[in-house]
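Note that one protein chain is taken out, while the other chains of the complex remain in position.
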Amino acid sequence: MDIETIVNFSLLTMLALTVVVLIRMKSLLAIVLSSGVYSFLSAGLFVAMDAVDVAFTEAAVGAGITTVLLLAAISITGRRQTVSKHKRFLPLAVITITGAALIYGTLDMPPYGDPMAPIHTHVAPHYLTQSSEEIGIPNVVTSVLASYRGYDTLGEVAVIFTAAVGVLLLLGRTAKKGEHK
Amino acid sequence: MDRRTSLIVREVCRLIIPAVMLFALYVQFHGEYGPGGGFQAGVIFAAAVILYALVHGRQKAQQILPTNTVVRFIVAGILLYAGVGVTTMVMGGNFLDYDVLLHGHQQAQHLGIFLIELGVGITVGAVMIAIFYTLDEFSE
Amino acid sequence: MIADYFNYWVVIVLMMMGFYIVISDSNLIKKIIGLNIFQTSVFILFISMSKVKGGTAPILIAETDLYSNPLPHVLILTAIVVSVSTTALGLAIIARIHRAYDTVDETAIHEQDDLQDDN
Partner (left out) sequence: MLGHLPALQVIIPLISAPVCVLITRASWAWLLATIVSIASFVIAVLLVHEVSAHGVLSYHLGGWEPPLGIEYRIDHLSAYVLTIVAATASITMVAARKSIEQEIPSEKINLFFSAYLLCLTGLLGIVVSGDAFNIFVFLEISSLSSYALIAMGRDRRSLTAAYQYLIMGTIGATFILIGVGLLYMLTGTLNIHDLQQKIPAIVDSRTLHAAFAFLTAGISLKIALFPLHLWLPNAYAHAPSMITVFLSATATKVSVYVMLRFFFGLFPPDISLEQFHLGKILLPLSIIAILTASFVAVFQENIKRMLAYSSVAQIGYMTLGIGLGSANGAIAGMVYLFNHAIIKGGLFLAMACVVLRTGSVRLEDFSGLGKRMPWTMAAIVLLGLGLIGIPFTGGFVSKWYVLSAAIEQGHWLAAVVIVGGSLLTILYIWKIIEYAYFKTPVSAKLQNLTTHEAPRQMLLPLWLLVIGNFYFGLDTSFSLGYASTAIQTLFR
């Protein structure tokens, strides 16, 4: 086993452990912090898999902003998780079926890291070989994000704008007047 | 938080916050060469403002950067992005086809990418700040 | 075989654990956290696809020609933004629910709704 594989395996194991612990936790504060840890570990995994831009974003957003928002939310609602009866059987059945469908789907997947997989041989080589000519910047992720698929990024900005409009609509100052109940 | 720790925290933040903001600018304009870009820069910039609001109180942050201004920044960012698209359309290209912006092909792509990344950065940073303000205000 | 798919299998387990939290837990905030874990795990699935053995990050340098696939990275950057947007909106709705019901527990909310007659 090479060093890359070992790093991968151990990060994945730590991720799994984090979720197992998180499922069993009762304190919302601890849960929020563990979910931050989860994001942070995934950011590490993204670095190990060469996705530095994604890792950067995941660390800033998943571990950073999301955690801050969750903390602000539990300061509104109180930190104690109310314990009540959980449904167990149906959710377990659902995830077993879904998980099984996915595992079944992996059986014909190209092996992990295979450079000859279709995903690496159709459109992607064009980005990697032509973008220095067509765009002229070294970071191919930026080239694809801002130019080849720049329209998706406009959509992404629209999504986050939608979130802002939604939050202002729901919680903005005057919400107190038209109170529900 | 008692006075003494808060003094230390404030002094540390006085140093950190400008550094974080500078870093955000670096990430914004260096995304073409290394990891980073508008989105990450916006988030980092927002983190600096949020840090300021956590240390000095949200009201103080809002005195410097009022909610209304933040909302205007959100709108400005997204309009800048879409505006680049409309401009390329008016200049005879397809939507977001940067090539028509300037004569040199690569220079045009550079300009387009620079502008839309700026739009992304402004909107994302402002949205994060606005959401934090609103959630925090609601909790009072 | 195992080394070829180990990544994917662990990721599937992670996804399902997140999904389980969403559909089994009755605390509204914990559901959102479950959703985050579910989505983050899907991101890991995408990034796993993009990896090329022996490749490097897709930032062009003179020393190599072997890079990992940049496209899934771009897709996941967008998906991360979508995910944080959903979280923010979900939390805003939860804050309002807390004000209206004084609880963020699904079962307790249903009980209150059943008491109030339908209008």
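Chains here go by letter, A, B and C, matching the order in which they are written, and residues are numbered from 1 within each.
FYI, contacts are C-beta pairs under 8 Å (C-beta built on N, C-alpha and C of every residue); 3 or more make two chains touch, one makes a residue touch a chain.
Just so it is clear, the structure is predicted and the values come from calculations on it, not from any experiment.
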Chains still shown that are in contact with the chain withheld from the display: A, B, C
Contact with the hidden chain (one of A:Met25, A:Leu71, A:Leu92 or A:Val165): A:Val165
Touching residues on chain C - with respect to the absent chain: 19, 22-23, 28, 31, 35, 38-39, 42, 45-46, 49, 71-72, 75, 78-79, 82, 85-86, 89-90, 93-94, 96-97, 100-101, 109, 113, 118-119
Touch residues of chain B, complete complex, unshown partner: 71-72, 74-75, 78-79, 82, 85-86, 89, 93-99
In chain A, positions touching the absent partner: 101-102, 104-110, 117-124, 126-127, 147-152, 154-156, 158-159, 161-163, 165-166, 168-170, 172-175, 177-178, 180-181
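One rule holds for everything that comes next: only the chains that are shown with their structure count from here on.
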Result of counting contacting C-beta pairs for A-B and A-C, higher pair: A-C
Whole-Å gap separating chain B and chain C, where each centre is the average of the chain's CA atoms: 24
Separation of chain A from chain C, taking each centre as the mean of its C-alpha atoms, in whole Å: 5
Euclidean distance of C-alpha centroids - chain A vs chain B, Å: 21
Interface hub residues of chain C, defined as touching at least two other chains: 57, 59, 77, 81, 88, 91-92, 95
Chain A: positions in contact with at least two other chains: 52-53, 57, 61, 65, 69, 72-73, 76, 138-139, 141, 143, 145, 153, 156, 160, 163-164, 167, 171, 175
Of chain A, residues touching chain B in the complex: 52-53, 55-57, 60-61, 64-65, 68-69, 72-73, 75-76, 134-139, 141-143, 145-147, 150-151, 153-154, 156-158, 160-161, 163-164, 167-168, 171-173, 175
Chain C residues within the chain B interface of the complex: 57, 59, 77, 81, 88, 91-92, 95
Sites on chain A touched by chain C in the complex: 5, 8-9, 12-13, 15-16, 19-20, 22-23, 28, 31-32, 35, 38-39, 42, 45-46, 49-54, 57-58, 61-62, 65-66, 69-70, 72-74, 76-77, 81-82, 84-88, 90-92, 94-95, 98-99, 102-103, 106, 109, 111-115, 117, 119-120, 123-124, 127-128, 131-132, 138-141, 143-145, 149, 152-153, 155-156, 159-160, 162-164, 166-167, 170-171, 175, 179-181
